[in-house]
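First the structure, then my questions, so here it is.
The complex appears here minus one protein chain, its other protein chains still in place.
For reference, chains read A and B in written order, and residue numbers begin at 1 within each chain.
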Amino acid sequence: MSRLNEDNVRIALETIARYPKARSAMIPLLHLAQQQDGYVTNEAMAHIGELVGATSAEVFGTATFYEMFKFKPVGKYLINICATMSCALMGAEQLMHHAERRLGIKAGATTPDGLFTLEHAECQAACTEAPTLQANYRYRFHVTPATFDALIDDLANGRLDAEIPPHGTVARIRQRIPADRVVGPRSPDDVTTAPEWMAVAPTASGGGQ
Amino acid sequence: MTTTETNTDPEALEPVVDPNAVSIVINGRQVTARKGDLIIKAAEDNGEYIPRFCYHERMSPVGMCRMCLVEVDTGRGPQLMPSCMFAVSPDMKVMTNSPIAKAAQEGVIELLLANHPLDCPVCDKGGECPLQDQSVSHGPGESRYIEEKRHFEKPIPISELVFLDRERCILCDRCTRFADEVAGDALIHFTHRGNLTQINTFPGEPFASYFSGNTVQICPVGALTAKSYRFKARPWDLEQAESTCTTCSVGCRITVQSSRDELVRYQGVDSDPVNWGWLCDRGRFNFESVGSGDRLTVPLVLTSSGHEPTSWNSALGSAARLIKDAITAGGANSIAVLGGARGTNEDAFAWARLAHDVIGTPNVSAQLADGLPIGLLALNRATIDEAASAATVILIAPDLKEELPVLYLRLRDAAEKHRSRIIEFTPKASGISRYAWRTVFYEPGTQAGAVATALGQADIAEQIAKGTVVIVAGRANLAESSAPTVAALLALTEALPQATVLPALRRGNVVGATQVGLRPGRGGLASLGILDAAASGKIECLILLGADPLGDVPDADLARRALAGARRIISIDTFLTGSSALADVVLPAAAYAEKSGTTTNLEGRVTRVAQKVTVAGTARPDWMIATELAQRLGAGLGFRSDSDITAAITEHVGGFEGVTAAVLDANPNGVIALAPNIDAINEPMVTLGDRNAYDYRLIVSRKLYDKAIVTTKSPSLAPLAGTSAVYVNPLDVTRIGSAVGAEVKVSSARATVILPLATDPSVQRGTAWVPFNQPGANIGELIDAAASVTDVRIESL
Partner (left out) sequence: MTVTTYSHTPGFYTGDRPQIVTSRFQYEDSYTLDRYLATDGYKGLRAALALSPTEVHDEVTKATVLGRGGAGFPAGVKWGLTPQAVWPRYLVVNGDESEPGTYKDRLLMERDPHQLIEGCLIACYAAGLSQCFLYIRGEMALAQERVAIALNEAYAAGYIGTCILGSKFSVDIVLHWGAGAYVVGEETALIESLEGNRGLPRLKPPFFPAAIGLYGKPTIVNNVETLANLAWLLRHGADEYTKIGTATSPGTRMVAVSGHVKRPGVFEIVNGTTTFRDLIYNEEFCGGIRDDHELKAFVPGGGSAPWFTPDQLDLPFEGRLVGAAGSMLGSGAIMVMDHTTDIPAAALTLARFYANESCGKCTPCREGGTWLMRILQRVVAGFGTHRDLDQLFEVGQTICPGAFPHAASERLGLEAVPFPYKMTTICFVGPSAYVPVHSALTLFRDEFEAKIVKRTFIPVTAIPVTGSAVTALPATADSVEAVGVGQ
């Protein structure tokens, strides 16, 4: 249970600085908190509230709306098996049955060794590759019981460490905006005129009013 | 349009067209609405009620519950629209009960009831429940839902005062909108999603808002219930009377509700010029003290073995004798009357007559050495509405959120909606600092200088020039005398002669009591003078009219010495307080809601207060006690009822000429009465001495919840008082050499108290803040009422 550490506070402040209003950084900061601890702790939510100028209740309200955020520890690997139509048509249910048997847990639970959490997921936007799953949001397509078992073995043995980071980390690459290139946000209340390049032609007229 | 003699065309006589009128058709009937009105309101104003849950007139519309769907035709065919989200437009056709609209409304009711537990028989809201009522009036009459309902843990406390039953909640966003939009305390929020959406607090962080009770009142179902009312009564058993809250001087309109002659609840009434329906929790829940078992119910007289109950006849006889003896011993001037701010105008008038005319003493004050000179009331006065619509509001006042909470809401609203800009002068951040355009921090005692400097700044001068200016004036610091505040106020009014002033004196009827006569007569002493005189043995008889100097006077030593120095004390009170425990005669007074009459708020607005329950025991209203005492002193006041006195006030008090019973009945929101004959405020003397080794200048101010008797005798509120501590700037902590939380010695030239050390970044370096009258050490021991400021030393133990 912890607040954001020093490195992450630096990233948080950098992220906040990109938005015209600090509160816009709330979801990226929640991801950051989840990356740090594997799930979003109460302390981190309170800390994020301080950073973006919201009450803890507001942070909690936003965080619980989004299903990627977890509020208690989950396994090192979160296995999301898609259950929406295209995958269902191609045997997602049978895959889930197999997964439950293989891992010895029901959907929604975590294996006793803390390695795997199994969940039903809704459409993962890979419908032509059904049935699909995501392990920590990395795709696996046309999953069969055999490839599922192989995936679990590989994950358990660390053979996929290069591709699949532990739960909490989604994108491993962050946007960097170089200081000499950045335009920088301005408070929406401070801007009242058209941007400079529009000055010659004040309002685009195509189809406009 | 005007007619001239030559114009005989009857067409020309048509009435003037109101530019704000919009003609629309509702259910086939042509009606006139106001421009900008939402359809739902325009319909209601024209006698067509559209059912609703999320819509609330005092909050921004969200269109979530979908109950108010109607068909609207703006020329493109009928569309199903939420009537709370759209303003009327000319010739709009609205169908509130067409088959499609009815089907939509019935559908929404059925869907809302799908997961709503039908536990109406055991629900507090049953009988006054909008969901229940509208299910009958606009619902399908039966439910086809046979699935299992949603389950949540049954009521969870979300604060000390409020319980939440998420199963009953219909997710209308009223409470959460109120918390965020009106109170500015977004401590409850929607959490989770979809069918699992619920209202909740952050884990471990309760809905500790001073305004939480309002959410109970506006909840359209029984999801939010007040701890103090749960299972106490059924709505159909309630009796009610409209009244005005006198907890503080804002004067919120309320209905006082009772069941079986016991107060069970206050509800806010939407009074447009004052409280907009909102109440603070202290005002809402302190009704509990009225029914407290600790109330004084019989008169007490001091005997050698302590207080003994006695009859009214003997107690009044004793009191009259004490007064007569005092006159004999020291003349009428040796008698003083302190208090009266908690009673009605009628109480105050009767006591003023008794004091000034019958006894003949000029030593009368409704304040307790913690306000401002009453000359404040002689300044050009502003109303709350004027303050909340002024271009600039200047605050030289206590923390309004703590002392006048609903005034805080009104000013916060003005700032949030960009009507007003607030310039705040304060020794430390207040509740309203977040919303202030400028917050000027000053060191206690130097506010006049801070005002002068600020007024000289170009941006502030530019802002002030933008329009009307209202100054809200009150005493921000009890460790100061009133002089520095008065100096700053006079600096402001001299620099801004057009500005008007809203007095921020806090006790319920302090303005009314002062205006009708509970103020010093010619050559008379004000509260501080009375206390000083008593302390030096010059007061033969001190009459405490609902006043508790030991609890309320900032200078604790002075209060103690005054009560010890007064030869005799007569106390008229509802409880045996620290001060009345020292009285020779204690007369039990009728409490709020046990007597009727009128009250005056800080604007000078006179409204009615109502009696709803029978008095506790044999207690009597203050005015009746005054009348009886006058009789025993040989001069009948001639009052037989409070309405006699209301009439007498109209007749005798300047400024009250129009405030007749008939006018008050016709204007439940009250009428403004300003007494014209109050002496102007005197130029004060501010003396700031050397600090020497006392390196922190002290700020002492009130919190909403403290050891006030009415709070401590209300079981719901009593636990809310915090604990005393000394707050310094975090940067000063190392200098003190103690850890935060550790006990430290706080000493002034006069005394030392031990308090835990705490930090608050808004406390300026070199100052220290201690909340007043909290459980724990009494900071009043350090305060010298005669000094302009109080400097202290803070040392580790």
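Here is the rule we go by: a contact is a pair of C-beta atoms (placed from the backbone, for glycine too) under 8 Å apart; a residue touches a chain by one contact, two chains touch by 3 or more.
As the structure is a prediction and not an experimental result, all values here were calculated from the model.
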Subunit B residues touching the omitted chain (full complex): 63-67, 69, 80, 82, 85-86, 100, 103-104, 107-108, 110-112, 114-115, 144-153, 170-171, 190, 192-198
On subunit A, residues whose C-beta touches the chain left out of the figure: 18-21, 23-28, 30-31, 52, 54, 61-62, 64-72, 80, 83-86, 88-94, 96, 106-108, 119-130, 134, 136-139, 141-142, 170-178, 181-186, 188, 191-201, 203-209
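To be clear about the criterion, only the chains that are shown with their structure count from here on.
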Subunit A-facing residues of subunit B, complex: 185-193, 200-205
List of subunit A residues in touch with subunit B within their complex: 42, 45-46, 54-61, 64-67
